[in-house]
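Note that one protein chain is taken out, while the other chains of the complex remain in position.
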Amino acid sequence: MDQAALHTLLLGAWTTAWISAVAVAGGVPLGLALALLREARIPVVGHIIVLYVSLGRATPLVTLVLFIFVGAPLLGIPLDRYTAAIVTLLLNTAAFNAEVWRAAIRSFPHEQVEAARAAGMTRVLIFRRIMLPQIWITSLPGLVNEMTFLIKASPAIGVIGIVDLTRVTNRISAITYEPLPPILVAAALYMVAIGTLVRLQRLLDARAQRLAM
Amino acid sequence: MPLRFLSSLAFLAVLLFPVATSAASLKEIQARGYMTVATEDDYAPFEFVEGGKPKGFHHDVVAELKKYAKFEIRQEILPWTGLLAAVSTGKYDTAITGSIVSQERLQVFNFAAPIAGATHYYIKRVKDDRIKSVADLNGLTVGVQAGSVLLSRLPELAAMLKKTGGKLGKVVEYTSYPEIYEDLANGRLDYAVNGIINATALVKERGKIFAIGQPVSGAGFHAWPVPKANEDLLAYLTGFVAHLRKTGKLAELQKKWFGTAFPDLPTEPIRSFEQYKKLAGLE
Partner (left out) sequence: MNKWEILWNHREMILGGFKSTLVLFGVSAIAAFLLSSLIVLAIRTGRAPFGRVVRGVVDGMRMLPFLIYAYLLYYGLPSLGIRFDAWTAGFIALITYHAAYFAEILRGTWATLSTGQAEAARAHGFTTFMMYRRIILPQLVLRAAPVLGNQVIICLKDTAFLSIITVRELTAAASAVQSQYFIPFEAFIVAIGLYWLTSMLIEALVARLGFAAERKGLGYKLAAVRR
């Protein structure tokens, strides 16, 4: 594989990387917000969230990204490809993250909340100072696990024309007529990225176990 | 609780049903001072992006339209897959894009006077000696884009093949053309079908691998779609095309971007499939 092809491949890798990063940066806090809203047991909102999480986890990313990309202009929101891809990945990962956060919130020992209440702390303060730091550590392995799934599903954004690390292999083979090298290199790059995240997840898991959470 | 669940479903359903607005008539456009135009960004040589800059036939055409029109032209870039749908629901007044006139589209749109020819040709591998004429396509595997005009006009090719005692082979549908050309190159497909302009562009770039054959359809046209009710806007755009033709700009841009001018295009707007059949010379 020559210089130009490698350069194109790395551009594709960069596209996948930055789009995934933005989606994660938005999806993790959104997941937390959804989990908190759900646990707050507000009548209609709670059910909508359940609906959203159920749909979000059942919808293939390819279908969702096409739906959002093609449908948004009809609602009067002109979305360019990149925004559509980020929104799709974000909505998808938030649905999974909501469940991770929810599990952490549910397993949070209630005694601590009671003790804090007895000490006169407000709900917001309890959440910010006591709950969040701890559920953050408990959820981290699950959140990182979800990040690996995000990267593994990210090639779906190729259907709306984004030249990501997978689609770029079509572009390269259109010029070199050798599809195998770019596909193998792309596969290797994905494995390195995901492998690193899996390592990270194991470390975080061990840390959470050690802190007996 | 099931009732609550259903009510949230209903709430979501309401959100998802788009409210269609009707397209603005020419008078309304003139009154409000601007026209909204939808274009694409991934359809070389009509409209594409090179080095971060928009280029192409329609990029130049819109520049001319901005000079010609007395109101502002607001251009939005949309994906092809949703472009026509957006125009059909009136979100945009028109699309200045390389859409091809087809029977399905004529049920929803009228088309302004065409700006390029869109006869379909077959594309084959240069090294493939089996195919020398349309009759040789008998029984061979073809690739076309799913849901496209190229697919819907394949019956014309089937009719051509029937005349020489053959028939259409297996038809494989793809999401886009880059994948079609890849499978043509690696032997999964025997030939592909595309409009003359796209085929010419492909062969110009990859002439060592691909070659254009003969026409596999009657005449076709690239033209701008306008929702059916909007007659005065249709007349306005047809007038604009006539203006481009009179000043020679149309032929100049055609030669620049397509490599050839199309001097024999119809000059009237296309409103129905019967009219189209007559203009295209189809029986």
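We call the chains A and B, going by the order they appear; numbering starts again at 1 in every chain.
What we mean here is this: contacts are C-beta pairs under 8 Å (C-beta built on N, C-alpha and C of every residue); 3 or more make two chains touch, one makes a residue touch a chain.
Just so it is clear, the model here is predicted, and its values are computed rather than measured.
> Per the definition of touch given earlier, which of A:Val62, A:Val113, A:Ile130 or A:Leu200 contacts the omitted chain?
In the full complex, the listed residue that touches the missing chain is A:Val62.
> Decide which residue listed in A:Ala35, A:Val70 or A:Ala98 touches the omitted chain of the complex.
Result: among the candidates, A:Val70 touches the missing chain.
> Return the single residue from B:Val49, B:Ala85 or B:Ala135 that touches the missing chain.
B:Ala85
> Determine and list the chain B residues touching the chain excluded from the picture.
16-18, 81-82, 84-85, 88-89, 104, 108, 146-148, 152, 172-175, 179, 182-183, 186-188
> List the chain A residues touching the unshown chain?
54-55, 57-64, 66-67, 70-71, 74, 141, 148, 151-156, 158-159, 165-166, 169-170, 173, 178-180, 183-184, 186-187, 190-191, 194-195, 198, 205
One rule holds for everything that comes next: only the chains that are shown with their structure count from here on.
> Quick one: chain A and chain B, Cα centre-to-centre, how many Å?
37
> Please output the residues of chain A touching chain B within their complex, sorted ascending.
Against chain B, chain A makes touches at 43-44, 47-48, 50-51, 66, 69-71, 73-76, 78, 80-81, 159-161, 170-171, 173-174, 177, 179.
> What residues on chain B touch chain A, complex-wise?
Residue positions touching the partner: 4-5, 7-9, 11-12, 18, 38, 42, 76-79, 81-82, 85-86, 89, 91, 175-176, 178-179, 181-182, 185-186, 206, 209.
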